[in-house]
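One structure is given here, and the rest of the page talks about it.
Removed: one protein chain of the complex. Kept in place: all other protein chains.
Moving on, here comes chain A:
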Amino acid sequence: MATHRTQESLSPFETARAMSSLEPHAKDASYWASQMAAVSCRRDRDCFMRIYDHYAPRLRLYLRGIGSPEAVAEELAQEALLRLWQRAASYDATRSSLSTWLFRIARNLHIDRLRREPLWVPVDDEPGWPDRDEEGDVTSAESHAEQVDLRRRIERLPAVQARLIRMSYFEAKSHHEIASELAMPLGTVKSSLRRAFIRLQLGVRGQP
């Protein structure tokens, strides 16, 4: 391994950076899409377990980061991957990468776990994805290329924007929490996140 610091001393975001330079193309979105295709067409358990082996530890780490205790993170990561197996037929590689799909399931499971209202609607049923015709005809080749491109853009975010994105996605911190933790005006937090989002939008070409 090229990293000299131990992995525990790296934040998830730093590790993500180290990671992406270590194996840039070995296991990209198209690799996982092909594994997933085998799961949905053939119910291929080996392919599923390859997905499991890759994503289960990442999901557990992600869920702990956004506040799940260890045991809950383990349980929710298992549940997220089981849903992937159950709903494999509805996975559409042209709409989202496998990691986006898993991210969404894990986040929703985490939010549902925190809620106890009697009329709580599982977040899974929330409006979320644009209707197909709204998105246009995105071919899966395009979306794989866009995934690689998105990864590159994340690596190139200015330090402050990268930090706020990390605190949002990996620690589930609100604008208000970020503002008080970093002693930053709320307006600055919001405008930095806005700028980061604009830089990271897919399908927007020619931005640095």
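The rule is simple: a residue touches a chain if its C-beta (ideal position, glycine included) is under 8 Å from a C-beta of that chain, and two chains touch if they have at least 3 such contacts; residues count from 1.
Convention: contacts and distances are computed from a predicted model.
Participant: If you had to name the missing chain as UniProt does, which of "3-oxoacyl-[acyl-carrier-protein] synthase II", "Copper chaperone PCu(A)C", "2Fe-2S iron-sulfur cluster protein" or "Anti-ECFsigma factor, ChrR" would it be?
Facilitator: "Anti-ECFsigma factor, ChrR"
Participant: Pick from A:I66, A:A145, A:V160 or A:L182: which residue touches the chain that isn't shown?
Facilitator: Result: among the candidates, A:I66 touches the missing chain.
Participant: Just checking the interface: what residues of chain A touch the absent partner chain?
Facilitator: Spelled out for chain A, the touching residues are 7-8, 10, 12-13, 15-20, 29, 32, 43, 45, 48-49, 52-53, 55-62, 66, 74, 78, 81-82, 85-87, 89, 96-104, 106-107, 110-111, 114-115, 117-121, 125-131, 134-135, 146-147, 150-151, 154, 165-166, 168-176, 186-187, 189-191, 193-194, 196-198, 200-202.
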